[in-house]
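Certain chains of the assembly are absent from this excerpt, and the rest are unmoved.
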Amino acid sequence: MKPAGQIDTESLLRVCPAVSRPANPGYGAAGRLTVTAGSVSFGAGQPAVIAGPCAVESWEQTLSLAQAARAAGARMLRGGAYKPRTSPHDFQGLGEEGLRILHAAGQAVGLPVVTEVMDVRLVETVAQYADMLQIGSRSMQNFPLLVEAGRSGKPVLLKRGMAATLCEWLGAAEYIALQGNLQIVLCERGIRSFAAGEYSRFTLDLNAVPALREATFLPVIADPSHATGLAARVESASRAALASGCDGLLIEIALQPETCPPRCDALQAITPETLRRIVRFIETRRESMDWLAGSACPSAPDAERSPRPRSLESSS
Amino acid sequence: MKPAGQIDTESLLRVCPAVSRPANPGYGAAGRLTVTAGSVSFGAGQPAVIAGPCAVESWEQTLSLAQAARAAGARMLRGGAYKPRTSPHDFQGLGEEGLRILHAAGQAVGLPVVTEVMDVRLVETVAQYADMLQIGSRSMQNFPLLVEAGRSGKPVLLKRGMAATLCEWLGAAEYIALQGNLQIVLCERGIRSFAAGEYSRFTLDLNAVPALREATFLPVIADPSHATGLAARVESASRAALASGCDGLLIEIALQPETCPPRCDALQAITPETLRRIVRFIETRRESMDWLAGSACPSAPDAERSPRPRSLESSS
């Protein structure tokens, strides 16, 4: 029996050779692939914050939140045009009109944009407007969608399924990677546990962060908004995620969440002021991440010998 | 229906009035009770680190780890004399001999000590040697034990049961508090989730930290050793726990975990060097925790009106 907690390297080599660290020793013990979407990069230097509305609701709403996000220090704009909703009777997003608004708002403030694509038939359309495609938690194992996202050539933000193992998550990334697209950012967004509901909607699983660092060279960010589901928990979760070694955050904001609640996930939107404090937490740290290298992979002798990653050339 | 994630204040008032924040407005929105055990305090000022061996195995082992813990900046010494083991065939601890060793080692280096008590008949004995009694995860709802720990007059470290809700956890604290003993520190030590085993033994649940800040005035620490079960994850988890707002950490160490593994939980023991880095993470921050107050309890109008806590003196 593998000791509880230790990564099963054999499984990684079999399930996801293109994205696993053990199969790509060129990245060394803690080196990350840099994923770039427009002006923002993940996995290089300081963590980057993505912020914006849960759903694009109107031009005014989106522009004002884009401005607020920019002013608070976010580096990328988020916003849903196609919303995966539990009930078909809930607001489903503005569709292509939403994509146009998001793109224009990003242009207006000078931020690249990321938005979710759920329908394999719409990958091309979404890719026209977005700098990065988001694969949502419910779509993590929508394999045809992963393949098309890979083919789009766009960087992909791959959220963890709410009950996905690390192996399943990296297997999903492998579907994208096999299309020649390694521009993948993994996003921990909270798992379903018995605790969910009592004091948070999901359970933010930060043990996954150093484990992913060991298992893959892909950058890892966290979504404290969905992981908590409650605005009052987002700042604490953001700080914890950053301190654990995340390469970025994905955060939902609203100008006046209480008096003028957004049309979806209203309870988890934080104000631009709180967002500003979170960005400042990043700015005042500016510390090295060398500790992660040391703790995650005590021995990686191949790193020096193999200066260029194996997979970057070969897998694409 | 209560929105998912929001604390159910009514339940708190019914289940645990003595330890819940809503029933004790004197503590304000984020004020904590200061719990003091010998020279160390929790809930006042900077987070405090407790470190030491999983189990007391010998005088030499314990003394050398006490010295190492002290040198690394720990403020309290831990060590098990009575070990709760899954199998009766596993090492069960040295018993009272272990208590004597732990106590002497703490004296030798000038650190107060905390150790687990499992058997209600041994509370008095353990209290003779320990500055603080630890109630382990498996004993969180051992109600007779909680009552005796409360009566001992010693401060109590109350670990969360591995599948305990927040309400059950605070209900357990209430059993202690009703004996007139509010010197209780809560310790998040990882929950059982579907993810447990693949890359960590348990799932560190940091969403509980701001939730507890809202629900109770008791200090909260985290145990990154049990929450991860693997040395390579402990530093990341420690940093995350501290950034989330914890008042301290409980960490297992060993001098040479790989060449000379401890007799229990060998895989999770970190070296004194890693411990030193974790303490330095605390020292270099020294930031205010005001953000927790703001985010956890946006409105606490009663705080001003009721300058002194109902139950005990406040730390704020």
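All chains are identified by letter, namely A and B, in their written order; residue positions are counted from 1 within each chain.
Keep in mind that, in the parts below, contacts are C-beta pairs under 8 Å (C-beta built on N, C-alpha and C of every residue); 3 or more make two chains touch, one makes a residue touch a chain.
Here the structure is a predicted model, which means the values were calculated and not measured.
S.K.: Since every chain is the same sequence and 2 are placed, give me the total copy number for this complex.
M.R.: 4
Methods note: only the chains that are shown with their structure count from here on.
S.K.: Distance-wise, how many Å sit between the C-alpha centres of chain A and chain B, to the nearest whole number?
M.R.: Chain centroid spacing, chain A to chain B, equals 32 Å.
S.K.: What residues of chain A sit close enough to touch chain B in their complex?
M.R.: Within the complex, chain A touches chain B at residues 3-8, 163, 165-167, 191-201, 203-211, 214-215, 227-237, 239-245, 267-268, 274, 277, 281, 291-292, 295-298.
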